[in-house]
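Omission of a single protein chain aside, the complex is shown with its protein chains in their original locations.
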Amino acid sequence: MNRRLDSRNPARAAVLHGAGYVGRDLIGLLLRHDGVHLTHVTSATFAGQPLHVAHPVLRGASELVFSASIPDFSDIDVLFVTAGHGQSAAAVGGARDAGYEGLIVDLSADFRYPDVASYEKWIGAAHTRPDLLPGALYSLPEITGDLPSDARLVANPGCFATALALALWPLSRALPPDAPVHVTALTGASGSGARPSSGTHFPDRDGNVRAYKVLAHQHAAEIAQLFPETFRFSFVPASGPWTRGIWGTAQVDLGGAERGEAERTGGDVGCGDGALAQKVAAWFESAYGSSPLVRLYAGELPAMLPVVGTPFADIGWVVRGGTLVVGFAIDNLLKGAASQAVQNMNLAFGWPAAAGLLPRNPSFE
Amino acid sequence: MNRRLDSRNPARAAVLHGAGYVGRDLIGLLLRHDGVHLTHVTSATFAGQPLHVAHPVLRGASELVFSASIPDFSDIDVLFVTAGHGQSAAAVGGARDAGYEGLIVDLSADFRYPDVASYEKWIGAAHTRPDLLPGALYSLPEITGDLPSDARLVANPGCFATALALALWPLSRALPPDAPVHVTALTGASGSGARPSSGTHFPDRDGNVRAYKVLAHQHAAEIAQLFPETFRFSFVPASGPWTRGIWGTAQVDLGGAERGEAERTGGDVGCGDGALAQKVAAWFESAYGSSPLVRLYAGELPAMLPVVGTPFADIGWVVRGGTLVVGFAIDNLLKGAASQAVQNMNLAFGWPAAAGLLPRNPSFE
Amino acid sequence: MNRRLDSRNPARAAVLHGAGYVGRDLIGLLLRHDGVHLTHVTSATFAGQPLHVAHPVLRGASELVFSASIPDFSDIDVLFVTAGHGQSAAAVGGARDAGYEGLIVDLSADFRYPDVASYEKWIGAAHTRPDLLPGALYSLPEITGDLPSDARLVANPGCFATALALALWPLSRALPPDAPVHVTALTGASGSGARPSSGTHFPDRDGNVRAYKVLAHQHAAEIAQLFPETFRFSFVPASGPWTRGIWGTAQVDLGGAERGEAERTGGDVGCGDGALAQKVAAWFESAYGSSPLVRLYAGELPAMLPVVGTPFADIGWVVRGGTLVVGFAIDNLLKGAASQAVQNMNLAFGWPAAAGLLPRNPSFE
Partner (left out) sequence: MNRRLDSRNPARAAVLHGAGYVGRDLIGLLLRHDGVHLTHVTSATFAGQPLHVAHPVLRGASELVFSASIPDFSDIDVLFVTAGHGQSAAAVGGARDAGYEGLIVDLSADFRYPDVASYEKWIGAAHTRPDLLPGALYSLPEITGDLPSDARLVANPGCFATALALALWPLSRALPPDAPVHVTALTGASGSGARPSSGTHFPDRDGNVRAYKVLAHQHAAEIAQLFPETFRFSFVPASGPWTRGIWGTAQVDLGGAERGEAERTGGDVGCGDGALAQKVAAWFESAYGSSPLVRLYAGELPAMLPVVGTPFADIGWVVRGGTLVVGFAIDNLLKGAASQAVQNMNLAFGWPAAAGLLPRNPSFE
């Protein structure tokens, strides 16, 4: 599905169900992408009204009006679906049923699981279009690599899944199987979407941290398919008092052989740690050294704010006393959703991964 | 209804519909009040469950269980009603119908307006117990003064109403009638109650300020009854990104005679301002100089944080170039609701206004 | 100084003293501007280090390294100065002394006042380069209009000054001289710059609002030069618990003739208000109807969040009972500093005002 990146002949893009936060951010990225012309954004609630009724920040930046549907799919080169879980499969199916053969990037969970059983276990609902599952490709570009030229339906990863997978993938390939990795990560309120709920009620969210789905988050299952079966990690997700951003740590005892070796060779812990730290650095460098949208921090953990408003994933690590801590941060709405969807479109079209995403305005944090 | 303040023979208190934020704070104050024993808290939703199910902060501090109703009103000396507007009149009426003759402090709007027409205009619903309106006393202690000994139904003022009335009352007595006062004030998200809504959705509230009911807030009407008819003020309410606290300014041009006098006598503005500032100080000192729960700031405007978690109203003023600015701040859940209700109980029982409210823990901000 | 907007032959830009927040945002905008190539950013503190050491968000987006100075001014087409007050005049003077004849946009207060006396009164320090004052042009584009083709030194307005001037300018031309306008406005902590201070200490800023420089802010003096001498307004600035954004209200009693007319013709206030509201709408439409970076809201006040991360100024109004409220909001670092500086460069080069500023990424709020 390769095409030339050409601002005079841009790919015509549409966003289905674009009235939520991810839709808003995706619209913003597409409006700015040199290779893309955004032609339609649909919303049942806002059909007939300008984008800025749902997205006040867009007032003055686009004259587009929400439509109820796509009048003619033959005008579309790429379709993004930012619907809720379940609703998304219906939208994707509707487009296919209407004869649309082009690229679809779906940002929901509907095509992330390898089979119906996994989907239904974790999402807790029946899958309405299992016929489309076999053709779906789960794409977390830095891990799953280039998309095949016939990719037609791309499943964009979840926000926690993106953050965790990027932090853990090098470990999953390098660690001995008896080394459990313990992850704690916090996310901002925009991850819960635009609909008010008790979890996002300001007086209960401000100044608060709350764990949820402890050791039972569906994103852990989503990414487990990327790792060897013997790789063991546990995940405690929590919500924090901010709007955008995921930040977390993964800790593992390098124990056994690794630690023993460190202690033997080092005579003191620092020296052993140094050797371990070099190994760890090599794991991450080899995994992401050439990825334009991953920023690595050797010997320190990344803070959250520098990724907010950016398409980057930040990953850092510290080794001390035989313990390895990997820290990670992403913007849940961008690398965790909208910018990764653009990245996936770029890959599917054979464009540079960061096209339309860099350089960016660093002020927008 | 005078009674002795005696910790060995405390007044037995109950809170009706105590599952909201104001209920929670009121329970906390009553648990700590030496002259009060809290015996019942009702809630339809939480009946049969410990208080801490609705109010996690109370876990370990009280063993009380929500009840569906008050089994025997003859056990109660004072009844607080922290229900929503409309629901409160029903609760008050129900208590009276059940034969309860004791003190009621109602924290809703149901008994704040002088007549049914005003109530229905501003609240937008029919009043369900107009028979009880004639017996209700609107009590903002620093302005309306002591309660008569036969007070049985006290209407506790609204939060914005409390803040504005305290700031404006001295002006309403002193300003020439052609001097309009312009008020802008911001409130925290707890003022919207414990139920999630679009106005309190974290991603839309954090880092945001929004005006609402511009020049049309019901609290302006509530307090207009305290002022001379010729006194003119306008009020722009707004919501701010914090949980507790109201902060605002009232600006007025002292113009005409006042300003002329200042300019004549002063030769320069500063001197005239000084004379005006002295007058203004006298207005506020005479109004609140002996009030234990009003803190005055001459020549500066109070910040918001120092009142949060306290029963105080903070009021300050600056005069410059003939313009007077009065700044004000309260905790909307305390002086704007729960602590003022305790203050009203204190007055009705003939106790010191600040009994049970001071000294307090300054850390709890 | 007109030049073609051409991405293949971009204007070469440099930023002096670019290690602060405004510098960071300006760098971001310039990196994204099709007509500009950013060649140098100076910083005494960070010279020799990559931009991302001072501005972590820029890591991965630019390979530039801070330099101590501009090696050769003949390579520069436009110079932005984002230094502190006082320091900026020295930097501008240094560039001129080094023979630089090109366009300078200065973002400090150093060239905003019409004469040395005003500067020294409001800034409280001697002006170090009074020789350059006569050549400086104060440019708030929507008010002061196009820049002359020989503009060489442009003074970029202050953040509060921008917000207030845009809200008040139409009033200053339309209101009777005896109508004082009362302004209260709040700003975020980024307005205080990147250096920690008691005013930006998190525990004292979070959940707090504080007035400062009450009726004595230097930005009021800055914009007074834009208005007729008879126009009277008072300004209470305050700080709020957020990072980016200015939000405020301006209230005025339309009284006298206006109100009398309304009451006569209306029979009721609403009708008279309607006529007034139409007048007010005409004032603002005629002032800003064709400005791409001002968004108008008739009959409502703008919220703050929709401007955050954008180059827009939002202005709205409500009329009721003879009172007019004008609400306004800007991003203090963008329309209040960096994006307005780009806008001024655009004007000086004869480019569209919003070049490089729109479309933008709406997600970055």
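Going in written order, the chains are labelled A, B and C, and every chain counts its residues from 1.
Criterion: contacts are C-beta pairs under 8 Å (C-beta built on N, C-alpha and C of every residue); 3 or more make two chains touch, one makes a residue touch a chain.
Since the structure is predicted, the reported quantities are computational estimates derived from the model, not experimental observations.
K.L.:
Looking beyond the chains shown, say which of B:255, B:292 or B:350 touches the absent one.
P.N.:
B:292
K.L.:
Please pick, from A:48, A:71, A:148 or A:180, the residue that touches the omitted chain in the full complex.
P.N.:
A:180
K.L.:
Out of A:98, A:209, A:282 or A:298, which touches the unshown chain?
P.N.:
In the full complex, the listed residue that touches the missing chain is A:209.
K.L.:
Touching the absent chain in the whole complex: find that residue among C:82, C:108, C:184 or C:200.
P.N.:
Per the contact definition at the top, the residue touching the missing chain is C:200.
K.L.:
List every residue of subunit B that touches the chain not included in the displayed model.
P.N.:
Here the touching residues of subunit B are 24-25, 27-29, 31-32, 55-62, 292-293, 295, 303, 305-310, 312, 333-334, 338, 358-365.
K.L.:
On subunit A, where is the contact patch with the chain that was removed from view?
P.N.:
Missing-chain contacts on subunit A: residues 180, 182, 184, 186, 188, 204, 206-211, 214-216, 232, 234, 236, 238, 240-245, 247-249, 251-253, 255, 300-301, 303-305, 308, 318, 320-321, 323, 325, 327, 329, 365.
K.L.:
Name, in rising order, the residues on subunit C that touch the hidden chain in the full complex.
P.N.:
Considering the whole complex, subunit C reaches the absent chain at 21, 188-190, 194-198, 200-203, 205-207, 241-243.
Heads up, the rule we're going with is that only the chains that are shown with their structure count from here on.
K.L.:
Looking at mean CA positions, which chain is nearest the middle of everything shown?
P.N.:
Smallest offset from the overall C-alpha mean is found for C.
K.L.:
Indicate the whole-number Å distance between the mean C-alpha point of subunit A and the mean C-alpha point of subunit B.
P.N.:
From the centre of subunit A to the centre of subunit B is 47 Å.
K.L.:
Taking each residue of subunit C in turn, which ones touch at least two of the other chains?
P.N.:
Expected reply: 303, 305, 308, 365.
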